[in-house]
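First the structure, in the form of structure tokens, and then the observations on it.
The complex appears here without one of its protein chains, the remainder shown in place.
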Amino acid sequence: MTHSTEVQEKLSTLKLLLLDVDGVLTSGTITYTDQGDEIKSFSVKDGLGLRLLMDAGVRVGIITGRSSKALMARCDNLGIDLLFDGIKDKVSALETILAQTGVTAGETAFAGDDLPDLCVMKRVGLAITVADASPEVKQASLIITPQRGGEGAVRKICEDVLKAKGLWDGIVTRFSQ
Amino acid sequence: MTHSTEVQEKLSTLKLLLLDVDGVLTSGTITYTDQGDEIKSFSVKDGLGLRLLMDAGVRVGIITGRSSKALMARCDNLGIDLLFDGIKDKVSALETILAQTGVTAGETAFAGDDLPDLCVMKRVGLAITVADASPEVKQASLIITPQRGGEGAVRKICEDVLKAKGLWDGIVTRFSQ
Amino acid sequence: MTHSTEVQEKLSTLKLLLLDVDGVLTSGTITYTDQGDEIKSFSVKDGLGLRLLMDAGVRVGIITGRSSKALMARCDNLGIDLLFDGIKDKVSALETILAQTGVTAGETAFAGDDLPDLCVMKRVGLAITVADASPEVKQASLIITPQRGGEGAVRKICEDVLKAKGLWDGIVTRFSQ
Partner (left out) sequence: MTHSTEVQEKLSTLKLLLLDVDGVLTSGTITYTDQGDEIKSFSVKDGLGLRLLMDAGVRVGIITGRSSKALMARCDNLGIDLLFDGIKDKVSALETILAQTGVTAGETAFAGDDLPDLCVMKRVGLAITVADASPEVKQASLIITPQRGGEGAVRKICEDVLKAKGLWDGIVTRFSQ
């Protein structure tokens, strides 16, 4: 899949990547223990992608309607401090993050997978979604990853950004030494 | 998949959606911890579908032979109060729910996936099942979702109801703003 | 898949079904918590099959090299009391079970999926395995289920036995009322 010139330009100038959690960073499975605790599964490959993206100076943030210690543990592990969880009003969370980071909406991408993400997706420069998103969300997206949520979709997004910025080959070379 | 006129009419007048849990709201995997506790995994997309359906005034209930805090946590999270778990006699649970809600069997759908669901399925107006149900249950169903249990089958059912009632486009528009 | 006359006869006279756990009743995934506890996932459809088989008077037992509270919880739930776990010498466990139940090896089936099951499989009348077993085990089996371990393979075995005994149609009719 090659992106259009418009999308390539948005990727190459991206300053902030915002992510929904369930269905994007995970497969959309909500798991409860018999104690009512929530368990969440993430992709180790997504994790490396996000770390490389942050190392390259792109900010990464989370906007999600749900809240769990599992998500907090994952964000801690990856060094993501822009964690907006338990969010009812996603647009207001977006505005807070933009104000806090000084990044414009045009320099921001949001990756979501279902109806509650649409309001944010239409307000940022680059709307991204995953292979198993709702049809309405796919229609609103400039990029649809070939990967499903939780199965490397976010890694693909991170690589696309780093490649558009001309940084990927250098990263691979550094790891190969 | 387009439904027959008969099925469309049943969907458009539906007042109550009853669901089996294992194999319908989940993939049918029964997970135990080494403490003997049970863990259950649900689909976040099913969850949104059920919430939208309840917002539209359709009642949602659960009839299941098993019982777990994980299921209670999920029902709490979704606002489902018609929870009949640990049920040996599913027909009697159906009758209790119909009496309690004042809905007729003809205005009710039940989605099940295996033999113990057959007795309820034949007593309601609309019997629904999932892609990976037992053959005997598929034969007894008016709708078979293309999705497997736990992989968005219930979301598909909810969307079918909301579309038949002419409510889906308005919902998408509302989320898009 | 239709079975040979020889296999059909073995199924119709079967008195005891013995099962390996990991890779047969489960997908072969070994899951540890950070406390070192083991979690195990089973199929709800397998569970119903086993209960129907035991209701029909066929004994069901477990022979497995591993041991966990998760497995004990599952056996409790299904009413399986012939639980031989943490077994190093599977042949000796087989002999104990045959002596205890008074069933002959010829009237016994064993379903396994990997090399440590071979010694038992060659000693019983009917060796069964699953779609994703080791090639060496498949070669030693009279039945290979189309289903993978943990994905309904045991349900298929139970249905095959109940059908060979001419009991399945009556069971479905009973559930349909």
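So that you can tell them apart, the chains are marked A, B and C in the order they are listed, and the count of residues begins at 1 in each.
Operating definition for what follows: a contact is a pair of C-beta atoms (placed from the backbone, for glycine too) under 8 Å apart; a residue touches a chain by one contact, two chains touch by 3 or more.
Only a predicted model underlies this, so the values are computations on that prediction, with no experimental measurement involved.
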For the chain not depicted, the shown chains it touches: A, C
Where the missing chain touches chain C, by residue: 22-23, 28-36, 39, 66, 114-116, 118-119, 122, 134, 136, 140
Missing-chain contacts mapped onto chain A: 33, 37-45, 47-48, 68-74, 76-77, 150, 171-172, 175-177
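Here, only the chains that are shown with their structure count from here on.
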Chain contact topology (line, ring, star, complete or other): line
Interface composition of copies chain A and chain B: same or different, split at half: different
Mean-CA-position distance for chain C and chain A (Å): 44
Residues within chain B bordering two or more other chains: 33, 39
